[in-house]
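Before I ask anything, let me first share the structure, which is written out below as structure tokens.
With one protein chain held back, the other chains of the complex are shown just where they sit.
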Amino acid sequence: MTRSLRNLPPAFWGLIAVGVLAAFTQPQFLSLPFLMILLRQAASIGIVALGQTFVVANRSLDLSVGANIAFVNLILAHAMWSGYHPFVAIVVALAAGTFIGFANGVLVTKLRASAVVVTLGTAAIITGIGFLYTGGAPGSSISDLVKWLGRGRVGIVPVAGLVWLGFAIAAFIIMRRLALGRFIYAAGDNPFAALFSGLPVDRTLLASHTLCGFFAASGGVLLSGLIGVGSINLGADYVLSSITAVILGGAVFGGGAGGAVGTVLGTALLVTVLNLLTVFGVGEPGKLIMQGLVIAAAAIIYQQGRRNG
Amino acid sequence: MIGKESHRSIAQRLQQDAFWFRQRGALLSFMILGLMLLFLSLFLGERFVSTTNIANLAGQLAPLFLVSLGQTFVLLGAGFDLSVGAVISLTTAILTLDFPDVFKLPLAIAAAVTVGLVNGVGCVYLRVHPIIMTLATSSIVQGVALILLPTPGGIAPQVLVTAASGTLFGLPAGFYWIIAAAALSIWVVHGTKYGVRLYATGENPQSAWINGINAPSIRISTYVISAMCAAIAGAYLTGRLASGDPNVGIALGLDSILGAALGGTLLSGGVGGPIGTIAGVLIIGLLNNGLNLANISPYYQFVFKGAMLIAAVSLFRRKEAGL
């Protein structure tokens, strides 16, 4: 019992605290319609963060998710798809994003270079290609299908929220029910021990990066639908947000902790806190400060717990 | 002194001599740099080899030199500092406050030292991963910068304007900032016992500790040095722009890692150094400059930079894949 309590991610307690705070100070914040707006907004970050969870648990990192999202957005908004079924654009965009993840994975495993530098490098390359592709002027032909995914509702529930749920279930199955999940945690904790146990260490890392690329691209599709136009700098802040959500969810570079549920809670906490700050009238700078404090606090608490436990 | 072993080949010496082994990345960067110089002067001729262009280049590159050299210290100590960009922003914000000049400079330095200490203590004593720790402080510091200076503007201290955009003996001020920073960091790393201790700590903090080196202080000191370098870069930028800009540092944060990595400093610590970083920063600068002068779409910069970064880090394979 004590162990399962200890294993709850920091985000769980954070959410309870924030919920109580909101209930006493801003009760309308907890109303169903408002929560549904939050859900719609959280969905894209949530999916990107789920992707980031794979690589972080695998002791790697993807700093190119922001560029990935921007690239997906530029593809979706490009006028070249006007004559095709809207599915085509989505499939092409997802394929491009997945390929970015795959390329990261190949570079990280084959070159054995630091994932931080490699993904910074791919981010720069993708950004450049995006600029060249659009000539610096992004289109605005985002299909209604994409907009429906980003903004639409089924009853009261936002479509994006349902998509997020689907990705969360998929991530949960991968992490906890498939061999891949075991491999990710094992190779993330100790790549050498993983190698000597016969684990396919490189293919695991390649798979995590590819999954991260696919998840980031999917988040990019939802975000593009929500924004509705092409935009050069879309998703730049998603790098920080996705890492924050993962850390709040309890995963810290290997270490066997964190997972789909943790990251969903982490995303919920992050989005709730940021919106609550808006309600309290705190501006962008205040939110940045808050986000930094929350990352540091979660990481420090987690690290101290590990040392004592 | 080497006497009987002097017949060793260059390749052997690169493997066997400690100094050259740690600087083998720098050697390569200088070769690339040489090729670039040759290429650019051949194809661009006068446009490239002109005093105005070179003065321009020095002025533009000085801030990147400063932060990259600072970042080099952190990387040598097996750390990582993503917060330098935010520190630059914070410095320009502080320096353009409506406040007497005498207080602003010490305040900016004190702020930077604080950020460095927080980073260092968080990474070393609280054992937070450097990427996470400095990402967190980066966010906080950027927030503070935006509170102090919400939009670009403000007035820079006159001293800084003169020091950053004046000329001396016909050379632009930026040139002297570069020379001073490069000379100082090369001396510290290669000419003092701190330098040897830094290499030792970066390679293996536990062994360094057994040898009587206070490895935790060394690691913390690298974050302080890096933050101070960022503050100096911020001061230079403030002077050069003659006003403040709370977002000026963002791009420099990542470029500082690029500069050090291109110069052959490994992210795993203990290998590389400021000499290579000089080449690394010059490569970035010449790339941008060359593309500009050749009228190639600036968008290619991103692609080239990214490709070069990946090429640079792939030269030295590590044992494990990942971070």
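Worth a mention:
We call the chains A and B, going by the order they appear; numbering starts again at 1 in every chain.
Keep in mind that, in the parts below, contacts are C-beta pairs under 8 Å (C-beta built on N, C-alpha and C of every residue); 3 or more make two chains touch, one makes a residue touch a chain.
The definition used in the following text is that contacts and distances are computed from a predicted model.
Matching "Hydrogenase 4 subunit B", "Putative DNA modification/repair radical SAM protein", "Sugar ABC transporter ATP-binding protein" or "GntR family transcriptional regulator" against the UniProt entry of the left-out chain gives the name "Sugar ABC transporter ATP-binding protein". In the entire assembly, the chain absent from the figure touches the shown chains A, B. Checked against the hidden chain, the listed residues A:F87, A:F192 or A:F280 yield one contact partner: A:F192.
Within the set B:P157, B:G174 or B:G270, the residue that contacts the chain not displayed is B:G270.
For the chain left out of this panel, the touching residue among B:I213, B:M228 or B:L252 is B:I213.
On the side of chain B, the interface with the absent chain consists of residues 1-5, 15-19, 21-22, 192-193, 196-197, 199-200, 203-204, 207-213, 270-271, using the contact rule stated above. Mapped onto chain A, the footprint of the missing chain covers residues 3, 177-183, 185-186, 189-190, 192-200, 203-204, 207, 254-257, 306, 309.
Heads up, the rule we're going with is that only the chains that are shown with their structure count from here on.
Mean C-alpha positions place chain A and chain B at a centre distance of 30 Å.
On the side of chain B, the complex with chain A involves touching residues 80, 122, 126-129, 131-133, 135-147, 150, 254, 257-258, 261, 267-268, 297, 299-310, 313-314, 317-323.
Per the touch definition, chain A reaches chain B in the complex via residues 58-61, 107-109, 111-118, 120-129, 131-132, 136, 188, 191-192, 201-202, 205, 240, 243, 247, 252-253, 284-293, 295-296, 299-300, 303-304, 307.
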